[in-house]
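Excluded from the complex is one protein chain; the other protein chains are retained at their positions.
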Amino acid sequence: MSGPIPIQHALLLSAALFALGVLGVFLRRNVITLFMCIELMLNAVNLAFIAFSRAWGTLDGQVLVFFVMTVAAAEAAVGLAIVIAIHRHRDTMDVDAFNLLKW
Amino acid sequence: MIDAILFYVFAALALGSALGVVAQRNPLYSAFSLIVTLCSLSAIYGLLGSPFIAVLQIVVYAGAIMVLFLFVLMLLGARREEAPARQGRALPGVALALVALLALQVASVILGAAPAAGTPGFEATTRKVAEVLFSVRFLYAFEATSILILAALVGAVALAKRQL
Partner (left out) sequence: MPPQGLMEDPLLYRMAFMAVFMPLAGFSVLALFGDAIKREGKADGAGLLACVTVLISFALSAGSVFRLYGLLADHEGLRFSQPYLGFEWIDVAGFRVPFNLLLDPLSAVMILVVTGVGSLIHIYSLGYMHEDEDRVRYFSYMNLFTFFMLLLVLGGSLPLMFVGWEGVGLCSYLLIGFWFKKKSASDAGNKAFIVNRVGDAGLILGMILAFHALGTLDLVDIASNIGAKPGEALGELGLLTTIALLLFVGACGKSAQIPLHIWLPDAMEGPTPVSALIHAATMVTAGVYLVARLAPLYERSATAMTVVAVVGAATALMAATIALVQTDIKRVLAYSTVSQLGYMFLACGVGAFGVAIFHLFTHAFFKALLFLGSGSVIHALGGEQDLRRMGGLRAKIPWTFGTFLVGTLAIAGIPFLSGFFSKDAILAAAYEGHRPVLFGVGLFTALLTAFYMSRLLFLAFFGSFRGGHEVEHHVHESPWSMLGPLVLLAAGSVGAGYIAIPQLVQPAFRLSVSHQAHPAWLPYLATLGALVGIAAAYYLYVLYTALPARIGASFAWLRRLFEAKWGFDDAFEWFARRVVVDASERVLWKRVDDGGIDAAVNGSGALVASLARSVRLVQTGLVRGYALVILGGAVALFAYLLWMPR
């Protein structure tokens, strides 16, 4: 059974995780680490959904989390495939090196 | 009572390991930290009355996605981070500022709104979630998602192949 867990704290945690994720996207240059930070952001959002679902007593939040997870999985798979493909050519995982699409 | 304490424990753990994800030099260590974060989040989900999602988190996220990450890291040989970039030196500073601003904004929203009273006896069991998931409301999205996964599967295979 669930006790009196303050929803606001859960949301604050979600916000903090999200902020950390965004920060990580800008601070890290290894592309795989970048992806992991993105996954962190997604998880923060999942937490927010769950928290709200709990707060309002509906199950829509659960379902949405389900979908978010699915999409995250697909996105990770494809993203990593791209990284493999590029690595084959450039032999680097520095995101700054992927800069051919410029003026 | 116990739940509240457990919640804060796991919250601290999650925050700590998230910091680790961002701060660690070695990508492998970042991956491990992320796994810890995911597991703590799973625990928090459980505390918030969502057992189904909690289990799903472990199985899908920690169990599949992170394994994939580790797999690729091993395959490609993760190295320590290189020297600071030539261009975009100001970037981290600006990013820090903006993120702080963002956090502030979100926090103000959260704290400004009146907290909703949690429903006593809330339990999002598998059965209940399934009833909603396969109802008319989300059935279409569910089917579309399966197609999405198929597309991702095909795409990943095609992209990563050495020759088509």
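Here the chain labels run A and B in written order, and each chain numbers its own residues starting at 1.
Note that contacts are C-beta pairs under 8 Å (C-beta built on N, C-alpha and C of every residue); 3 or more make two chains touch, one makes a residue touch a chain.
Just so we're clear, the structure is a prediction, and the values are computed from it rather than from any experiment.
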item: Touched by the hidden chain, restricted to displayed chains; value: A, B
item: Option from B:21, B:44, B:76 or B:99 whose C-beta touches the chain left out; value: B:99
item: Residues of subunit A in contact with the chain not shown; value: 22, 25-26, 95-96, 98-103
item: Subunit B residues that touch the omitted chain in the full complex; value: 87-88, 91, 94-95, 98-99, 101-102, 105-106, 108-109
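By our rule, only the chains that are shown with their structure count from here on.
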item: Interchain centroid distance [CA atoms averaged], subunit A/subunit B, Å; value: 5
item: Residue numbers on subunit A that touch subunit B, as the complex places them; value: 1-13, 15-24, 26-30, 32-33, 35-37, 39-40, 43, 46-47, 50-51, 53-57, 59-60, 62-63, 65-67, 69-78, 80-85, 87-88, 93-94, 96
item: Of all residues in subunit B, those that touch subunit A in their complex; value: 1-4, 7-8, 11, 14-15, 18-19, 21-22, 27, 30-31, 34, 37-38, 41, 44-45, 47-50, 52-53, 56-57, 60-61, 64-65, 68-69, 72-73, 75-76, 78-79, 81-82, 85, 87-88, 91-92, 95-96, 99-100, 102-103, 106-107, 110-111, 115-119, 121-124, 128-129, 132-133, 138, 141, 145, 148-149, 151-153, 155-160, 162
